[in-house]
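Here the complex is missing a single protein chain, while all its other protein chains stay put.
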Amino acid sequence: MNDLIIKSGNLVNPGGDISGVHDIYIKDGIIIGIDEDTTKLNSPEIIDAEDCIVCPGLVDLSVRFREPGLEKEATILSESKAAVSSGVTTVCYMPDTQPIIDTPAQIKLVEDIFKTVNLCKVKVLASLTKDLDGNRISPMMELKQAGAIALTNCYNPIKDLLVLRRAMEYASGHEITIFYQPQNNCLANYGCVHEGKISNKLGLPGIPSAAESIAVAEAILLSKLTGVKLHLCRISCLESIMLIKNAHSTGIKVTADVAIHQLFFDENSINNFNNDFHVMPPFRSSEDLAEIRSAISKKIITAICSDHQPHNEDAKQAPFSDSQFGIASIEILFPLIMELVDLNIMDLNTAISKVTSNPAHILGIDTGIIKKGSSADICILKKEDWVFGQEKILSSGKNNPFIGKKFSSRVYKTICEGKIVYEHK
Amino acid sequence: MKYSKDQTQALLLKIENSLKSYLLKNNIEKPIIIGVHTGGVWIADWLQKRLGYEGRAATLNISFYRDDFSKVGVNPTVEPTEMPVSVDDKHIILVDDVLFTGRTTRAAINEIFDFGRPLSVTLVVLVERNGNELPISADITGEKLELDNNKNIKLLGPDPMILEVVDKDN
Partner (left out) sequence: MSENIEIGLDQNIKQSDIVSQKHLRHFLDIENLPKSLILDILDLAESFAGVSGQPVKKVPLLRGKTIVNLFFEASTRTRTTFELAAKRLSADFLNINMDYSATRKGETLLDTLRNLEAMHCDMFIVRHPSSGAAEFISKNVSQNISIINAGDGRHAHPTQAMLDIFTIRKYFPDFKKIKVAIVGDILHSRVARSLMHALRILEVPDIRVIGPKTLLPNGVEHMGVTSYVDMDEGIKGCDVVIMLRLQNERMNSSFIPDEHEYYNLYGFSPKRLDLISKKGIVMHPGPVNRGVEISSEVADGDRSVILQQVSNGIAVRMAILSLSMQP
């Protein structure tokens, strides 16, 4: 591994003390100095970052790379390449693989594959209940000791509030964070779009906003009861935001994230049964979209994730309700974040905090910040117009409604633990 | 080129007289007169009256029997076929304004046979022009015309009926 100097980049470092134009010195994967070469680097490679944004590598709170079990859809290798092309250096791995990640051995397997691929780092989330059955709590401490960063039941429902309470209590005692995907499945009732204008028009079974917000309310109150560290995943509607805001004002420390696509589309996008817009939770009304954008600009929702879900062609080749949901969006996560800045939804510093220091803080890990002594996970971004064309997609999943979109900035280099893992040529 | 009202009338009278002697000669009583939409219906109605028969002539719309559906499709506003009496064991006088390729007549005969089995079908046309594509000719004709390929002849009507030769593009 070469030593590196990143010269004259404009440092955007929301969680750190230093920002502005600086040189960064990297040795053995560690940032050893800002503007000072503390140990005399050994014939370092010099990266000219003048006129570039230099920021911490992105921390993505939810990805599905489909391995093990669904390698025909995607692999850790294929999706890691896509991730680093967007500046992502740490990914949170969802446990709904085949088999489900509910044992230490499964965690180790995934970590080992990431080590072999050696592009970005992984934090594995293990399942909150055995086999994700929503009924029997998993061996939480064992999973934590094996490296699970948090526990989640993914999209699978928890049998009842008593099980959820116990899972939270148990987790709370061992200081384990729970990632909770709020949805009351009875109310969702096999829906596939937002219950509203579009569900009426297209005759698709709808999911009311209340299916999410009721679950948010339950989870918030149980987190207060149990004291668990609760993170709410993929918020989609304004009632949920109201509840989270209310929780914050009464001192309940719940955190929340939103999927990047939820900041761009509303239910109207589905228009003509376009399967690329089949996501979970569904795209809501234009009022919801406006409220989410507002919540992200404040401190109500502190993180944005890719919610990367690659599918092979077959999974989307079906009538809307039968098609698989999800968007394979990780490789345009950063360009889309920059788009939000261009749209004046957020300032640059806030925008970058949503994908670096904030998610790192939610996870309780020491990344997402550029500072002396920390791991050299760095992304360098250039202003440049380009079009996200189908032929350029690195991910195995081509299920992406952003295909054809023009962007005004692109990732120029990604450095993970001091190694250049992506370079735009 | 336009025929005058009188010229057209003369042709109509000619086919009326020919038809009368034809019916007499062939011993045909109470034939069913059927006009093909649109011009043929006017002539058939006129003949119906002149021959002293009650009511209006039967009408055929051959849109659903055309052989060029795959090329031109069907016009949604087609006039209906009206066949008030059975054609079984009847003599049919089939009336059209112009006999050109013979395809309309072919379609009309097909349609008549979907209503039953007539004893005979006699074809009466006001004008028979060159360009026949099928072994079909009229039994009674007002006039035979040689026209250039780019010309069409059509009947304006119903009152008065006037024949007109126009360019095909019109």
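A and B label the chains in the order they appear, each numbered from 1.
One rule holds in what follows: a residue touches a chain if its C-beta (ideal position, glycine included) is under 8 Å from a C-beta of that chain, and two chains touch if they have at least 3 such contacts.
Predicted model, so just to flag it, every value in this text is computed and none were measured.
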Out of A:L289, A:I393 or A:V411, point to the residue that touches the absent chain in the complete complex. A:L289
In the full complex, which of A:N200, A:N246 or A:S408 touches the chain missing from this view? A:N200
Out of A:N185, A:S269, A:N312 or A:S374, which touches the unshown chain? A:S269
Where the unshown chain meets subunit A, residue by residue: 195-197, 199-206, 208, 264-266, 268-269, 271-274, 286, 289-290, 293, 314, 317-322, 343, 401-405
With the missing chain put back, which residues of subunit B would touch it? List them for me. 61, 63-66, 69-74, 76-83, 110-111, 114-116
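Here, only the chains that are shown with their structure count from here on.
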Centroid from C-alpha atoms only, then distance subunit A to subunit B, rounded to Å. What do you get? 77
